[in-house]
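A short worksheet on the structure shown next.
For this view, one protein chain was removed and the others were kept in their places.
And now, chain A:
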Amino acid sequence: MCLAIPGKIISIESQYNGIVRMAKVLFGGITKEASLEMVPKAQVGDYVLVHVGVAISIVDEQEAKKTFEYLEGIGELEELMPSKG
């Protein structure tokens, strides 16, 4: 449960009168919401490591893609689809 999974920010919207930035993050074919409160500099198009709905750091695209493929390859992405878990 402690894995952070890399994904790409595809859109950002603000909540709570602009205090909180929430992003839609694309992981392979799955889109999830993630808070950007811990990564204030993150922009649309950036890759972020997301852990349980919170982006915890910005990573480079190459790194993100390789890590994602690795996780997918060994079947470690089920936490993105908790209802199936």
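Here, a contact is a pair of C-beta atoms (placed from the backbone, for glycine too) under 8 Å apart; a residue touches a chain by one contact, two chains touch by 3 or more; residues count from 1.
The criterion applied here is as follows: contacts and distances are computed from a predicted model.
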Exercise for the section: Assuming one chain is omitted from the figure, identify its UniProt name from "3-isopropylmalate dehydratase small subunit", "Cytochrome bd-I ubiquinol oxidase subunit 1 apoprotein", "Hydrogenase expression/formation protein HypD" or "High-affinity zinc uptake system membrane protein ZnuB". Expected result: "Hydrogenase expression/formation protein HypD"
Practice task
Using the definition of touch stated at the top, determine which of A:9, A:23 or A:49 touches the missing chain.
Solution key: A:49
Practice task
With the missing chain put back, which residues of chain A would touch it? List them for me.
Solution key: 1-4, 16, 19-20, 32-35, 37-40, 49, 51-54, 56-57, 59-60, 63, 66-67, 69-70, 73-74, 78-80, 82-83, 85
